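Shown here: the complex without one of its protein chains, the others still in place.
On to chain A.
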Amino acid sequence: MDLEFSPADIAFREEARAFIAENYPAHLRAKADEGEELAKEDFLAWHRILAEKGWVAPAWPTQYGGPGWTTTQRYIWSEELARADTIPIMPFGINMVGPVIYTFGTAEQKARFLPRILSGDDWWCQGYSEPGAGSDLASLRTRAVRDGDHYIVNGQKTWTTLAQHADWGFFLVRTDPDAKQQEGISFLLIDMKTPGITVRPIITLGGEHEVNEVWLEDVRVPVENRIYEENKGWTCAKFLLAHERTGIAGVARSKRGVERIKTIARAEMDGDRPLIANAFFKRKIAELEMDLTALEFTELRTLASEAAGRGPGPESSLLKIKGTEIQQRLTELALEAVGHYGAPYFRGFPTGDNATPIGPDYAHRAAPTYFNGRKTSIYGGSNEIQRNIIAKMVLGL
C-alpha cells in the first residue's frame, strides 16, 4: 500500500500538463475568467482539440476510441484539467450515452454514433425527467407506440440540459403501459431535428438558459434507434446513472475552487488585514479542505477497487452527496468573501466596456454561481434519494 505515483504516472502527468498548457485555447480562458456564458462553439472547440489527440473519452475502451489509460492515469488527467481550470467536456455524449451504446448497442449503432460522439459532430442531451417524474423516474409517461418500423412518441420531458444545442437526445419512453413500471420502458435515440419536437427554455435563478422543456408530438423514431431490447430500457438507464455519478464528486475541481477562494480572501480587506487572516474565515477554509481530503481519499479508495475490477457500486452515492455539499459550500464562501459586491447583477449590462468597473471581477459571478449551485444536490438523483440508496443498498435497511 502506498500513496506515491509510479515514475510512469509522473511522466504521464508531465505530458498531460504540457499538452493542456500548449493546446487549451486562450480565448476560452478569457471567457471563463470573465464569467461569460459559454456558447456551443466554445464547448466544442476544446472537445475537438482533445478528440484529435484521442484524449476526449478517457474511460472508453480502446476499440471504440478510448486512450487506454489506467484508472490512475484517468485520475491524473482529471486533476490536470481541473488544475488548468479548463471548461468541462459535456458529459451527455462522452460519459453517458456513449458507454450505453458501446455496452448495449448493436454493431451498426456503435459504428453510426460512437465516432460522431468522439469527434463532437453530435451534441447530445438527456431526456429522462418529466414534470411528473423526477425522483420517481420510473413513473415516466412519455409514450412510444409502435407503428411498423417506427415508434410514434408523445409526451413531455423537462430540465433537459443544453437541449437548445442538441443534435441528438437519448430518451426514456414508455413502450408497455401495462407492465410493472420499470419493465415497460425503452431507451430511444432521437434526432432532435425530427418534426414534432419543440425545445423551450427554462431560465434559472442566476439568469442562465441552461435547461429546457422538450415537447414531443407525434415524433416518428425509427425502431433501429432503440438501444437494447424493447421494454428493457431501464437496464440502460440504471447503468447510465451509475456512470453519471462517478466523477460527480468533482474533487479536483473543488480543489481549484478552494484555491480561488483563497485568492479572493487574500485580495479582500477585512479591517487592516486581508480576509484570509480573519480567524472565522480561515477556519471555514480549513474545514472545507479537511472535508475535501476525506472525500478525495474516499474517491481514491473507490478508484482503487474499480481498478481491481469492481465496478462503481452504490457507494458512489456517498461521493455524490459529499462532493456536491462541498461544491455548494465553496459557492457560499465565495459569496461571503466578496461582501457588498455580491449584490450587483451583471447579466444584461456591460462589464467589458470602458466604464468604471463595478467591484472586483471575481465578485461578478459569486451570487449567480451560489444560486445555480443549489442544483447539484437536486440533479443526478437528489441527495435525499442518494441517502435512500445508501440506506437500502449499502446498509440493507
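Operating definition for what follows: a residue touches a chain if its C-beta (ideal position, glycine included) is under 8 Å from a C-beta of that chain, and two chains touch if they have at least 3 such contacts; residues count from 1.
Methods note: contacts and distances are computed from a predicted model.
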Not counting the visible chains, the remaining one has a UniProt entry; which protein name from "RNA polymerase sigma factor (Sigma-70 family)", "Osmoprotectant transport system permease protein", "Cytochrome c-type biogenesis protein CcmE" or "Pimeloyl-CoA dehydrogenase small subunit" does it give? "Pimeloyl-CoA dehydrogenase small subunit"
Per the whole complex, from A:24, A:92, A:159 or A:362 the residue touching the absent chain is A:159
For chain A, the residues touching the chain missing from this view: 129, 132, 134-136, 139, 158-159, 202-205, 207, 211, 268-272, 275, 278, 280-281, 332, 335-336, 339-346, 348-349, 355-356, 358-359, 367-368, 370-372, 374-375, 377-379, 382-384, 387
